[in-house]
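One chain of protein is taken out of this complex; the other chains stay put.
Chains here go by letter, A and B, matching the order in which they are written, and residues are numbered from 1 within each.
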Amino acid sequence: MDTVIDIKTEEMLKVENLTKKFLIKKQKMPWQKKKYVHVLNGINFTINEGEAFGLVGESGCGKSTTAKVIMDIYSPTTGSIKYNSTELTGLKGKEKKAIRKDIQYVFQDPMGALNPRIAVIEQIYEPLIIHYGRKGHKEYYKKAVDLLESVGMKEAHGKMYPHQLSGGQRQRVVLARAMILEPEMLICDEPISALDVSIQAQVVNLLMKIREEKGITLLFISHDLSMVRHLCDRTVVMYMGNIVEFADRETLFNNPLHPYTKSLINAIPIPDPRIKREETILEGEIPSLLHPPSGCRFHPRCPIAMPECSIREPELKILPDGRQAACLALEEGVKS
Amino acid sequence: MYNNKTNGNRIMVTQKRIQGNTLLVLFAAIWIVAMLIIGTLAPVIAPYDYQQINLNSRLIPPVWMEGGDSSYFFGTDDLGRDILSRLFYSIRLSLLVAILGTVICAVLGTTLGFIASHFRGVVDDFIMMLVDFQASLPFMILALAVIAFFENSMILFIGIMGIYGWERYARFARGLALSAEEQGYAVAVRTFGASPVRIYLRHILPNVGNTLLVNMTMNFPKVIMMETSLSFLGLGIQPPNTSLGNMVGFGRDYILAAWWMAIIPAITIFVTTLSMSIVGDWVRDKLDPALK
Partner (left out) sequence: MNSAYIIRKVLRAILTVWMVTTFVFLILRLSGDPTVSVLGLEASPEAVEAFRAKWGLDKPISVQYFDFISNAIKGDLGPSILEGRSALKAVLSRLPNTLILMVITTSLTFIVGISLGLLASLYHNTNKDRFIMVIAVAGYSMPTFVVGILLVLLFSVKLGWLPSGGSGTWAHFILPVLTMTLVESAVFARFTRSAMLEVLYQPYIKTALAKGLSWWQIVRRHALPNASIPIVTIMGFWIGLIIAGAVITESIFGWPGIGRLLVYSVKHRDYNVVQVIVMFISCSMIFTNLMVDILYGFLDPRVSIERGEE
């Protein structure tokens, strides 16, 4: 796909040292200890204006949590999120509401994201009512219909209720609703994983069309690397709450450095059975977040693990070509 | 017990039961509508002033009994007041108190449940502590305690009826809201910057409304029972106002001499609460089969 997108290098969203822990066991008695699970352990990345930024990893790696913390669905334990140099954490009242307009969120499950008892058209223009009041109902309606048509649906669909639509149509409605406030940034949290494979491509193409037309900044979260490759300019790979690798599209897919990234890329199915490649299928399950492995969290599954890996945790290092990776094997390579 | 023959029978029986029940529900609904009409029109259709004392015509039996007087259909009481008129006014007041109580209670309980679910933490713990407290004390005892310490008045009494069963609404509303909040649609409107009031009233309430409505219809006969019971004890609605419960209460003293004074309102209460239970069960089966 040769869409030419002008990537400005202006920073839009800057996430710094983001951590998040969830309470999983309440303190029921004074002598008992509270138990937490650490889902994010210091996440850093910067999304530039206009780019499509990917966030990949297996389920449970914290990618969705990262998005939800940015959206203020969860509050972060520590860390900072800056949007156009405004600090988002701890923002309240009118300022918070104003920022809400600029960043919109597309859910994984479109059925859950839509209220089953309200006609979809009303749900599409509801954000306008929330931000601009009840006046101008007719304009809102018109705008909603325009958007509905721009996502490839008809005005008649607007009068329907979510359960009367197909999964793909529901996700289009969710997209239309996310676009109605004319946001600068769209966070798509696995927007296609709940859809049939046949519909997935339609929704992804729609996302690309929206990007092209509106020049919107995109944060795309997925476990599907082929989709990320298709859509994203730069991508972060996460594993158990840490970033393990970060690079632009060409570098990441042609020359992955981290063994985890390598195995993920190797797992992408190739539609041509004659092509042979090196098989490094991941072994074992993701360890429990309650009892994370010592040292590098990936070492129990890593094909090139060294004794040191179970002792020392690798840091995310910036490599000379600008990409980032966290692996001890690489560190030694850098040194030598 | 589980062989084919009885299974076949069971299906037939179920069909028959549904038909039988529909008839019963119809009768119950007609009775409730009749009560509502009587309650609304009591001042128009009552043949006498319900407070009018006539010592010359005391304890006249109902018209179908020996000594009955055709101008007093249900007879008269110990002060010669017309029982039919008193019955109409009692239905009016009992229904009014029960409806007001039910509405206050539903609003109060639901609001508290939503508040608990929205704020979580300490607020939630506190409201749930109140719920536990309420559940650990029979409501009648609590009501009696409040009436004992404060001067009994109509407003206090309606207020008391307005907290009867609040904990059930609170528990329901909280549980439903907590699970609705987990649903995407509530989270979604929150990410648009919607206020909690909007999220709860426009999005969560309509989605949990059925369950709350069912709870309301199931609770209504209980409210009537509580109201009439307290009035029967002489601690609810006070004379000169009249309610179904205090008619039975005053009639109790004359049960041997003039049984109709107590029995006529007693049967009215019984048929009314029974009808409400039947209709309530029917509404539940229609709206929310999961709730049993």
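In this text, a contact is a pair of C-beta atoms (placed from the backbone, for glycine too) under 8 Å apart; a residue touches a chain by one contact, two chains touch by 3 or more.
Fair warning: this is a prediction, and the values are worked out from it, not measured in the lab.
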Query: If the missing chain were put back, which residues of chain B would it touch?
result: 1-2, 10, 13-14, 17, 129, 132-133, 135-142, 144-150, 221, 225, 228-229, 232-235, 245, 248-249, 251-252, 255-256, 259, 262-263, 266-267, 269-270, 273-274, 276-278, 292
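In the analysis below, only the chains that are shown with their structure count from here on.
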Distance from chain B to chain A - Cα centre to Cα centre, in angstrom: 52
Query: Quick one: in the complex, what on chain A touches chain B?
result: 71-73, 96-97, 100-101, 104-105, 107, 109, 111-118, 126-127, 130-131, 174, 177, 181
Field: Complex contact set, residues of chain B against chain A
entry: 183-185, 187-195, 198, 203, 206-207
